[in-house]
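Sharing a structure below in structure tokens format, with a few things to ask.
Below, a portion of the complex is reproduced, with chain positions unchanged.
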């Protein structure tokens, strides 16, 4: 992957941090399967399985730990 | 998701922090499957499977780690 | 859930902390499936499956990390 997609873990708000965690989770998938068409074909099966949705939410939670720590939890 | 749903990780009590962890876990699902009707249809299967319930509890536990750290564990 | 069940993460001993971690793990389940009868029906299947028991122990381990950190690991 030659493109630059991650230059900082710092975000303004926790919600933006959560959305960055989602990006990280998706990128983790893309590095293993870069073919967008394959990913597109897997989607319906994926998005209709509660196991898959919970597993996805778990990866987001792990990445959110990283982003939240990076931002000192957006404490004021 | 255009709405603002997460402006702070700080809560008054550990229980509110735990409930925020539940919100984070559900949002992690919603970002992957935003269609509320699909989520509603998955629910009976989901809520009657012990594997699913344990998996859900695990995601909550991971998010609670983040929220608890953000709040310095509500130490007095 | 209107009742107050979590007012502090601080416990006197590590064992009480471990037991709090178990409470947190069960509450993570209850927030998804609040119907005690359903949970009761799932129990026999659950408590006789080694996969389920290991998965439960994993959630407890994650919650125990949080409780132990909150208590500075009960260092004297």
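First chain written, first letter: the chains are A, B and C, and each begins at residue 1.
Note that in this section a residue touches a chain if its C-beta (ideal position, glycine included) is under 8 Å from a C-beta of that chain, and two chains touch if they have at least 3 such contacts.
Just so it is clear, the structure is predicted and the values come from calculations on it, not from any experiment.
Here 3 of the identical protein chains are placed; the entire complex in the file holds 6 of them.
As a working rule, only the chains that are shown with their structure count from here on.
If you draw each protein chain as a dot and join the dots that touch, you get a simple line with two loose ends. Once the centre of each chain is set as its mean CA position, chain A and chain B turn out to be 16 Å apart. If you average the Cα atoms of chain A and of chain C, the two centres end up 27 Å apart.
Residue positions of chain B touching 2 or more other chains: 46, 49, 51, 55-56, 58, 62, 65, 69. Residues 13-15, 18-19, 22, 46-51, 53-58, 60-62, 64-65, 68-69, 73-75 of chain A are the ones that touch chain B when the two sit in their complex.
Chain B contributes residues 4-10, 24-29, 31-33, 38, 42, 45-46, 49, 51-52, 55-56, 58-59, 62-63, 65-66, 69-70 to its touches with chain A in the complex.
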